[in-house]
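A protein chain is absent from this complex, but the other protein chains hold their places.
Chain naming follows the written order as A and B, and within any one chain the residues start at number 1.
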């Protein structure tokens, strides 16, 4: 997991990654509580006596991000934050984003967009000599539906209005996918069938008449969430699905992607389904990716939260039966530029460690290992999202 | 996981295994698509651009089966298939089956029997100098019930007819167990109680009046599936249960063997229950094997799909709390002779690696490690199924 070298590690260290699912960052200054609140998927716990630096993610920030800002490895939190403040948010972020070595970002713009950099700004901050990363956008379906509701819509026009709004959103330049957070809103134990029009109208009527208004109306009705999944099928872009690990607004057992099995059967042959994060259900996700042609997965979010020390173990489970064209890299970084860097480091080292070990044991050929590295780190994403190959001077690993 | 040696590895490499659950193979020639469709638990995906050789199982075939057919390790798929075609299906299969080093096969004959070798033919193909493997049969309960329905039966005679048919099937020479695929048909969240006669009659009436006829009638009624589990208890042979991983016709979360807990309580003291495959629920299966006298498990199917590179990791989880007399070897190989070989290689290397590591660390004595190897690879199966000890010149590991 550590400082080992070898040809696979070298190849992964120099491969420009495609991050197929991430968020923007904050570039304004962060005090300790502000920084800690972004270090965790929970809330910061001021007054508890528990620092969120005392976590695997906090340790990994001190280990891998401190040197990028010019500090020694394992610098204490106070020094780290002081140095970050000294550089200023934008400059520190530039360094960390450049260190991540990403050539294309697919950015979910549907959450906390007002606080975060947009795709273009994120890519610009990540520029480095010879590499100007591409920026793509992922449209969050629930946010589109909530915006439709906030603008005002009649229940019997809801379905058509939402589909039209989604089609309009994905027609914007640079949009490459849609995303659903059904895992948060209802979990995956949904009726898999496409809801009938009357059903949607009835559910929309209840929702629109219910509490909340304007931006405060949160879509969590099972019929309407299902309707969004089926709208994604209509629209035809790859569908990203949050699964597994996330913040405290989640039921982890209802975010098991295996619960989607019947829906995946019904929608086979339509859109690629990208299972995001997955931890601790990565084996369940791998099963789905192994038996359904349209299913892909990543272990984003987990990568920076478990850190390079455990990323290899999580990746090893995710790859136990997953076809090698089905695993993608994502950071799912949110808020902190640190997580863009950490996700990339954890992926590179974790994957390199497990592949190199198999090469050393004679279980895998070196060319196969290098191919798996390029596929999962970059080419699988280019293929699924039909992205142009990035201008990639950092790639020393040969042809795709 | 690799080329390490040591006394445990030597003992396992020379131990003739008992494969307590497998299927026959196809001996006719296979083109690339035909071969790939057997490499996966899903379907082949022609036109997708995704080769099923680019999977852990595909990599393992190229690594471990290519040398058996006289090719270098990691030979490309094209060369592998060309060499296989050159030798011809029967000759290639003979080599691979012999390399598996199995002395007894327990063969599930209840699925796709018309395309696959029967037990005797499989054993004959696996013969090698000094070893003529034994062949036993496992009767699939759902297939028996479907055959009863296909022949025609009155609802109120269904229960008795099925029990009679099962008794007749298991009376055939060489039958050592029955098997249920309840995991596929209903999952394990069943009412655990023995169904009343009227209940079975009612359910049979509905099923027999329903769609499908002849061989096309698929038993998936929860009462009738339960009735089969209780019929197994009546008949008294060990009951094999598919659990966990399988093809796309499954709900992985409903195949968690922990869901069987109440039924295992009710049937304690009756028949041995053999939990097959289990992955990714191997720890749940281990719990059941640790607390219920009648429960046993294996990690077949997973072994060749994860390959030798991860078999040790899966076995280590399966063995965390499992009594050493409760783990068995199975390949669950289906269709490809390759999987008979790979399952055996993955089991031998995975188990040897973890046992040798414990011996080296002083956590386990060498004699204990050798005993655990013999038990799990052979003797536990001989004991549960009451099989005669195979004539076993390949065994250099001493007395049982």
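Just so it is clear, contacts are C-beta pairs under 8 Å (C-beta built on N, C-alpha and C of every residue); 3 or more make two chains touch, one makes a residue touch a chain.
Worth saying up front: this structure is predicted, and the values here are computed from it rather than measured.
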From the list B:36, B:142, B:221 or B:256, which touches the chain that is not on show?
B:256
Can you tell me which of B:287, B:334, B:347 or B:385 touches the chain that was removed from the display?
B:287
Quickly run down the residues of subunit B that touch the omitted chain.
256, 258-259, 261-262, 265, 283-284, 287, 290-293, 316, 319-326, 357-358, 360-365, 368, 383
Taking the full complex into account, what residues of subunit A touch the chain not shown?
1-3, 40-43, 45, 48-50, 52, 54-57, 59-60, 63, 73-74, 245, 247-248, 250-253, 279-280, 302, 305-310, 313-314
